[in-house]
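Right, I'll just put the structure down here and ask away after.
Every protein chain of the complex appears in place save one, which is left out.
On to chain A.
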Amino acid sequence: MTVTAMTTADEVPAPVSVTMTKALNQALHDSLAADENVLVYGEDVGRLGGVFRVTEGLRKEFGPERVWDSPLAESGIVGTAIGMAMAGMRPVVEMQFDAYAYPAFEQIVSHVAKMRNRTKGRVSLPITIRIPYAGDIGGVEHHSDSSEAYWTSTAGLTVVTPSNPADAYSLLRESIDSDDPVIFMEPKSRYWMKDELRLPVQTAAMDQAQVVREGSDVTLLAYGPTVRTALSAAEEGADHGLSIEVIDLRTLSPFDDATVSTSVRKTSRAAIIHEAAQFGGYGAEVAARVTEANFTHLSAPVLRITGFDVPYPSPKLEEYYLPTAERVLDALESWDWEL
């Protein structure tokens, strides 16, 4: 992954250890500082700084008219953000957990996604809806859903999910600046992941997938929490002589067909990894479009390595549910490698 500092070479401070939470916090801070129309509100995002502390300190610095705690009602949070965006604001709202975004489903699907088209482009809704998602944090029920397919199957929404601190900063800044509404999905299990970097940082543009490890035998497509899984599988695969290329999709909608197809045509084999259940999941779309675009270049069917088609389990069972590097490698072994 290419990481470019925005400052010039002679004044570059040394990289420091930055968590994804800190990177997101800094992105919100810098967006608030850059544009007075940017607002941050949601449940417990003010005084507490959010249950994951992503908004920590923002209320104190920018005041309760820019960053505040809203009543506890997600449809109300998104519905009012629509009105604010119509009035020229750029609201950034937080859904406290993936499953707690569902009360806002109607506002997101019927209005956030459709307002621009409905009004022939006269009313854009530059809203960023931050959704902490996915599992592997020992969360109780309703705290570990992977809800991305609900959003990616809705035209009008841009769906973004970073897998590392640098992208978390850069993609959130770009999402807030975008005139299109963005569902910004933050992988909870990666919140505490640290990278050495300098903020502010600008990584690749939002609509570009990134090859994060080069390989020649297989293309693993991953996003958010499963990028780490894919990289582990690639590491282990290398020990067994398997050269695995890993692509971090970064943005789920739009899908970067070009980057993915280039890789798949090189390796001739592809698999998509996600935590969400398989049936009707995002991986089904990826497998279909990769196959449609590259059928004659493929040596094997595109695999989906995912959670099972069951509700997300309780903490003591999640290790059996989540796709692991071992499950990935086992799945790759199922291919006929003679072809």
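Criterion: contacts are C-beta pairs under 8 Å (C-beta built on N, C-alpha and C of every residue); 3 or more make two chains touch, one makes a residue touch a chain; residues count from 1.
The rule we apply is simple: contacts and distances are computed from a predicted model.
Colleague: Can you work out the missing subunit's protein name as recorded in UniProt? Choose among "Acyl--CoA ligase", "Sugar ABC transporter substrate-binding protein", "Cytochrome aa3 subunit 2" or "Pyruvate dehydrogenase E1 component alpha subunit".
Modeller: For the chain not displayed, UniProt's protein name is "Pyruvate dehydrogenase E1 component alpha subunit".
Colleague: Of A:M95, A:M115 or A:V159, which sits in contact with the chain we cannot see?
Modeller: Of the listed residues, the one touching the omitted chain is A:M115.
Colleague: Of the listed residues A:G135, A:G156, A:P187 or A:G281, which contacts the missing chain in the full complex?
Modeller: A:G156
Colleague: What does the interface between chain A and the hidden chain look like in terms of residue numbers?
Modeller: 39, 65, 70-71, 73, 75-76, 78-89, 91, 103, 106-107, 110-111, 114-124, 155-156, 158, 178-180, 207, 254-255, 257-258
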